[in-house]
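For this view, one protein chain was removed and the others were kept in their places.
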Amino acid sequence: MADQDTIDLVKDIDVDKYKYGFTTDIEQEFAPRGLSEEVIRFISAKKNEPQWMLDWRLEAYRVWQTMVEPTWAKVSYPKIDFQSLYYYAAPKAVTGPKSLDEVDPKLLETYAKLGIPLKEQEILAGVRQQGEKSTLDEEGAGATTPVAVDAVFDSVSVVTTFKAELAKAGVIFCSISEALRDHPELVKKYLGSVVPQGDNFYAALNAAVFSDGSFVYVPPGTRCPMELSTYFRINAKNTGQFERTLIIADKGAYVSYLEGCTAPTREETQLHAAVVELIALEGAEIKYSTVQNWYPGDKDGKGGVYNFVTKRGDCREAHAKISWTQVETGSAITWKYPSCILRGDHSRGEFYSIAISNGRQQVDSGTKMIHLGKHTSSRIISKGIAAGRSDNTYRGLVSAHRKALHARNFTQCDSLLIGDKCGAHTVPYLEAKTSTAQFEHEATTSKISDDQMFYVMSRGLSEEEAVALIVNGFVRDVLQQLPMEFMAETQKLIGISLEGSVG
Amino acid sequence: MLDIKNLHVKLEDEGREILKGLTLSVKPGEVHAIMGPNGSGKSTLSYVLAGREGYEVTDGTATLKGEDLLALEPNERAAKGLFLAFQYPIEIPGVATMQFLKVALNAQRKARGEKELSVPEFMRLVKDKAQQLNVTQEMLKRPVNVGFSGGEKKRAEILQMAVLEPKLCILDETDSGLDIDALRVVAEGVNALRAPDRAMVVITHYQRLLDYIVPDVVHVMANGRIVRTGGKELARELEAKGYAEYVEAAE
Partner (left out) sequence: MTSAAATAVLTPAEMAIGTPLPTRRQEDWKWTDLRRRIETPYARGAGVADPSRVARLIAADPLAKLPLRRVVFVNGVLDRSHSDLTGLALKDGAPALAEAEWLAAMNTTLEAQPVTFTVSGTADRPLHLMFLTLADAPAAAGARVHIDVAEGASLQFIESHRGIGAYLANPALTIQLGKGARMDRAKLELEGAEATHLAVAELTLAADAVLRDFTLTSGAALNRQNGRITFAGEGADARVTGAYLLGGAQHADTRLVVDHQVPRCLSREVFKCVMDGDARGVFQGKVIVAPDAQKTDGKQSSHALLLSERAEFDAKPELEIYADDVVCGHGATSGDLDHDHMFYLMSRGIPQAEAKAMLIAAFVGEVFDGVDHEGLRDVLTAFAQNWLTAHKS
């Protein structure tokens, strides 16, 4: 049934048209172009940050100045002029998170265009209150599971829903700026504790200029009562987006978090350098899902988002669990390795990934599973699909340190090539420093078999429909990891991403 | 021959107790059947007796001919005459079946201070026994249990038993996965080994095997304990009534 959706969608599509490629005309407030201590002071002052936060940013900036852009990834792009970018842009009408009534209707329109699930739009638009039955629900289907949404528009978090309900459970879900104001002790304690300021070139840049992002804290023993979700949108021209997300699951807590990203169609490239830090304490579990659909550039490789992201989770205490699920269909360049530090004994890390590249897209993505504690385990399932003239690389590290006794990893990396002008690459690193670690890694690369294509097409599907169908089967193991609400959307997205890849 | 007293065993990893004070005594020449529902701890008992890691004995004793079994390495237990026919025989790629059998037999003989068999003596021994059990030369050429069907694995286990001539044989669900003809072959092989100085513990889920290997004593095991002991007629009673009452009583 879901597959039928995909097929219908593929039928409807205008080839070479990025669905999310509109811009929203809202008055913006910018920091001066370029990067300097002054700009950083400007950002910090705009946000009324405490002195320690400014000092932290300035330190990051100093480190960043001594660093060079990494070149090891299998991606190539013209040198970025970091002085030509704007590092801060905010919709003028809203200088900080406001209640829904105050939100510019144009923003709400934007959410609609972003494909934010209809049920959430209702909430965003105030049509429906939390817990109320949706008019969109089928009869007798009962109330849907609510999803709390935080939307980040260029540099600023504009709206966070369901705050009250979450607060009742003790869950803090707000923008980082708000968290700095209302919960400075938590931010101070955890910010940079997983991805330090000088971790890598882009992380340092982010630490210096990050504008906003989401903050989540789930108190001990609490199961977050709903999915948390953030939508990121780059709108302004020549603007870098540097959001920072910090999620802490205290002892025995559970939270599931989903982020979605889009950007308008622009001829110029846009830079996105985010940092996500996850901290899971004893027995806690964090499930982090991403559907990344930034503008990939046109079919000749013009424009598109450079997505240089550092995501890392720290299973800081025993029996903690962190699970990353990502669907990467957008961006001109993706440079992204959501990782897990398995520090606590018996902690577990998971990475499930679908990376689709088409046109001139370049993807270099994968994960790192760093086993430090005893009896830690990890699992990696990566599905790469390369089409058009794209390059799609899986790069991953699994390491077990000397004291990581009885560490276990299972990795399965499959690549699918569609057409003979693309490349699919697998670059895994395995480092076993103890004999008690059991590592198992497997990878395959192949194309869609002619037999499969013939079979499906003999049932009346077009070539493109057949590809979408088979690809959806290829990625099933990963799709199943996504929250229910997003599975169908993602299947459609896969169809869209692959359009024009055959024939 | 075998004396188990108040045996308590838990899983090393989970800490869950599986055997909860099991007592069992088997005399030379006797055949005991242990029957019980899945998960009652039958395989755990056989593994603990054979010395598999991952189990912790927290209380109780187990002796073979008066000697403390639990203090010995698995190979020492084998040399003392203990043999376990595995419920799920392990496949070992790269190790030739014949070489494996020969090394095993001679290691046991050596440990007992007996003379090691020469290659021709050994070959003759295996050939005879293999024929009786329908184990083909081709199977013997393969690596240990690799590429064997379920039934072939079980026959190979009994072949090993026949070659090694143990004093105490534990058969863990040797009947599962066998069709009626294979079952008969296996049972004949086992019966041929019945001897006044040899004891057998036959673990099974079904009464069927006991039509061929007639036990002297039947035990019912549930929830980590022997909950009832009787003669061979008990097996038929179980067949008719099932284990439900024992499971409930044991919980």
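By letter and in written order, the chains are A and B; residue numbering begins at 1 in each of them.
Note that a contact is a pair of C-beta atoms (placed from the backbone, for glycine too) under 8 Å apart; a residue touches a chain by one contact, two chains touch by 3 or more.
Because the structure is predicted, anything quoted here is derived from the model rather than measured.
Within the set A:A284, A:L417 or A:L482, the residue that contacts the chain not displayed is A:L417. Screening B:K27, B:R52 or B:R236 against the full complex identifies B:R52 as the residue touching the chain left out. From the options A:D55, A:E69, A:E268 or A:E431, the residue with contact to the chain not on display is A:E431. Summarising the interface, chain A meets the missing chain with residues 72, 402, 415, 417-447. In the full complex, chain B touches the omitted chain through residues 50-53, 73-75, 77-79, 83-84, 86, 89-90, 92-95, 99-100, 103-105, 107-108, 111, 143-144, 160, 164.
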